[in-house]
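Before anything else, here's the structure in question.
So, subunit A:
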Amino acid sequence: MTARSAPSPSTGEGRGGNNVPPAIELRGIDKRFGPVHANRAISLSVPAGTIHGVVGENGAGKSTLMSILYGYYQADAGEIWIKGRRRDIRSTADAIAAGIGMVHQHFMLVDTFTVLENVVLGVEGGPLLRRGMERARAELERLEREYKLEVDIDAVVGDLAVGLRQRIEILKALYRGAEVLILDEPTGVLTPAEADHLFRILRALKAEGKTAILITHKLREVMAVTDNVTVMRRGQVVATVRTAETSPAALAEHMVGRKVLLSVQRTPAKPGREVLRVEGLQVIDGAGIARVRDVGFAVRAGEIVGVAGVAGNGQSELIEAIAGMRAVAAGRIVLNGQEVATRATHLTPRALRDRKLAHIPEDRQRMGLVVPFAAHDSAILGQQGKPAFNIGPLLNQRGIIDSCQHQMDRYDVRPDDPHLKSANFSGGNQQKIVLAREIETDPDLLLVGQPTRGVDIGAIEFIHRRLIELRDAGKAILLVSVELDEILGLADRILVMNEGRIVGELAAEEADEQKLGLLMAGVARAA
Partner candidate 1 sequence: MARSSDDVPAWVDLALLPLVNLLAAFAIAAVVIAILGENPFKALWVLFYGALGYGEAIGFTLYYATNFIFTGLAVAVAFHAGLFNIGGEGQAYLGGLGCGLVGLALGGWPPAIVLPLAVLAAMLFGAAWAFIPGYLQAKRGSHIVITTIMFNFIAAALMTYLLVNVFIKPGQQSPESREFDPSSWMPFVHEVAARVGITIARSPLNMSVVVALVASVGVWVFLWRTRWGYALRVVGHNETAAVYGGIAPVRVVIGAMALSGALAGLVGVNAIMGDQHRLILNFTGGYGFVGIAVALMGRNHPVGICLAALLFGALYQGGAELSFDLPRLTKEVVVVIQGLIILFCGAFEGLFRPRLLALFRRAPAPAPAKA
Partner candidate 2 sequence: MMVLGAGAQAQEFVPALVFDMGGKFDKSFNEAAYSGAQKFKKDSGVDYREFEVTNETQREQALRNMARRGATVVVAIGFAHATPLQVVAKEFPNVKFTIIDGVVDLPNVQSVLFKEQEGSYLVGMLAALTSKTGKVGFVGGMDIPLIRAFACGYRQGVVAVNPKAEVFENMTGTTPAAWNDPTKGGELARSQFDRGADIVYAAAGATGLGVLQAAKDLGKLSIGVDSNQNHLHPGSVLTSMVKGVDVAVYNAFKDAKAGTWKGGIQNLGLAEKAVGWALDDNNRKLVSAENEKKVNDAMADIVSGKVKVVDYRAGNSCPAK
């Protein structure tokens, strides 16, 4: 089943005759984390001046492999060849010196620093900051212009939106003169427009003869920008193919080892009674900035209402306000016909849960789980007071573990061990744990934020199916996502948010990517 059409990782070939040696060649890379065998004898060759895709389900070992190349982890066995020379990469400093740059899946930025400080960290150019910083500023401004990577150099990173933070990561790599740029799931946090912008940059780099390795779960992107693509599964390379000679369906099958439905099948919605009503809602954040402004809409039973928008336009605050986690500055929220939040009073998250609200948060690590807890303990977060999980004053330990085991089996969580630490599950599986927990409360209203961020296709298919099932069971769902595919595939009605306001509402049938894109960018305004 391994389709090895083009660039073979075998040696020799790349160096024969007048051929340029591959920019990167990995041979027999092996890596274990305690009992986890993350990479098994991986060989991979990336020709110079190409964009190379790496795909694979969650936990396949993609990030690990790239971190080894970047010197962050040390391989247990194997060799790294760069431009035809074997290199010992013992630290990230070695990798940087070898011309490798990496944009990590979880950004490696110091939140309290300015953009400039983050970029120069490690390449300050002298023991005193002043001179180096001035030079860096000039150089950075040049890079920003050249690649259209605008960010305010003096902004504090903690205040910036994720899309901007990614630009900083790319700037960091470029500033260090990277010849090979590794991007680990860069588009997970970007809007389509931002993603397109990123790809333009990648193509520009390629035109300069630079090489890029792109890890992503989005096959569309693989097809659009890469020259070759490697598929990983369970720590192994299962295929390396020329992009031009493959299809999304074929890649997906390689990834999960079976056929995958890439789009969701669904019947038209049959909206029932109104479950959620939001009127004139205003939310102000800690810094006193209004993040949600005069927002009003309703969600009915049996329908999915999607909220589209570029990340950081108030969607998160909107969801958190409805979930009772943020104060309401003006307006009101009505749940099941009962007023639950106004400026004067608002129910606590706990009381809202008692009123059949469930919430799948957009950031599972920060909110959805308690990372160091055993899975079964994370699986009752928010439900710790539920009678089924308590016997008198005590927690019903057996019941909790059984329930978690049951959910793991039903939602195909792997490994299906409730005793394992939550941190030890891959992103997709963590998401399934949260999903299972929230859906199984049998809510009237389900708030869903970025349900498939960083989740592999197999899991996405599953999650989407569950959401549709839930809708069909007569639940009201409010879905926030920056993935237009997802919104278009799932939502029955679509609201578009821009700078805290709802700038448009479209029925599913009339929506398409272009219309949404314009609304999201704030250029158009729909009735």
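Candidate entries met the following condition: all candidates are chains of the complex that A comes from, given by their letters.
The criterion applied here is as follows: a residue touches a chain if its C-beta (ideal position, glycine included) is under 8 Å from a C-beta of that chain, and two chains touch if they have at least 3 such contacts; residues count from 1.
Predicted model, so just to flag it, every value in this text is computed and none were measured.
One candidate from 1 or 2 touches subunit A in this complex, that being 1. Put simply, subunit A touches candidate 1 in their complex at residues 34-35, 323, 325, 348-351, 353, 359, 361, 366-374, 377, 380-382, 384-385, 389-390, 393-395, 397, 417, 419-421, 424.
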